[in-house]
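The other protein chains are all here in position, but one chain of the complex has been omitted.
Let's turn to chain A:
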Amino acid sequence: MDSDSLFFSLELVAGSGNTVSLEQKAALQTSLVILKKNYKFQRVLFWGKILGLKEDYFIAQGRGQDELRDRKYLYSFNCMDWFLLPAATDSMASEVSKAARGRFIGDPSFVYERVEVNRKSEDGAAEDGVVNKVKEETRLSVTVHQIDQEVSVVPRGSFIRNHLGLVIVNRSFTGLSESESRKLDSFFHFREPKNPKQRFVLQNGELNPAVDFLDVLSDDVPKGSWSLQFEFARRVLVLRSLLWLGLTFYHLPRTPQHGYVYFGDGTKNLDLPFML
């Protein structure tokens, strides 16, 4: 969520149970402004909090010119000192998926080790043990990147792609109406579009290429992996992801207020098909 709206938007996502304590909120408001100046970001967002066994990570995201592609992540323990996370690459992702298991510990230099055993002969004599190691910092970077890729949400019309191909904030976005916000169709994934479904020609007449260039949320598999509710005396629309438990998106209908935040332990809910 935007650091400018941190004052009130944390209240709106508090329905999921987690929030940031007053002291931390005050520290965030100060440090995010300094961060924006130092790194020369266009906008700084408070991305969320990943809970570890010993310590919790606060994650912030800085956005550059192109909102979709210029994204940098930073983490901190005390909301004041921020460290840059390395950008996640595919090789890092495969390392993490082999080695890291269990919860986050809270120490960025902690090394996860896992021995991959290949049984070559039948009697098990020649067992080749490949030791996969990965640091927690790498795991953090990959996890944050994955969450953004899979479950970051924006309402339709809030970002537009201009003639240069840059994705920018739509200044004339006045918010979704009540009836529009009840449908999952009006929300997009905020990531490079993968276009899982082809849109029919009849539907294409209504779509606006400047606005509808992202993937729609209702195309997610399995159906039902999003929980759409009206909270806060039924005034605020809240979308919760069931795939990454802890991601909450809020939108106040008929106003341009929207944002998402993640409070959780950074593990994907692979049991989702059993649980629906």
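Here is the rule we go by: contacts are C-beta pairs under 8 Å (C-beta built on N, C-alpha and C of every residue); 3 or more make two chains touch, one makes a residue touch a chain; residues count from 1.
The criterion applied here is as follows: contacts and distances are computed from a predicted model.
Enquirer: Quick one: the chain not pictured, UniProt calls it what, "NEDD8-activating enzyme E1 regulatory subunit", "Geranylgeranyl transferase type-2 subunit alpha", "Large ribosomal subunit protein bL19m" or "Radial spoke head component 4A"?
Expert: "Radial spoke head component 4A"
Enquirer: Among A:174, A:227 or A:255, which residue is in contact with the omitted chain in the full complex?
Expert: A:227
Enquirer: Considering the complete complex, identify which of A:37, A:69 or A:103 is in touch with the unshown chain.
Expert: A:103
Enquirer: Of A:36, A:189, A:240 or A:258, which residue touches the hidden chain?
Expert: Here the residue in touch with the unshown chain is A:240.
Enquirer: On chain A, what residues meet the omitted chain?
Expert: Where chain A meets the chain not shown: residues 11-12, 14-24, 51, 53-54, 78, 101-103, 178, 224, 227, 229-235, 240, 242, 245, 264-265, 270-271, 274-276.
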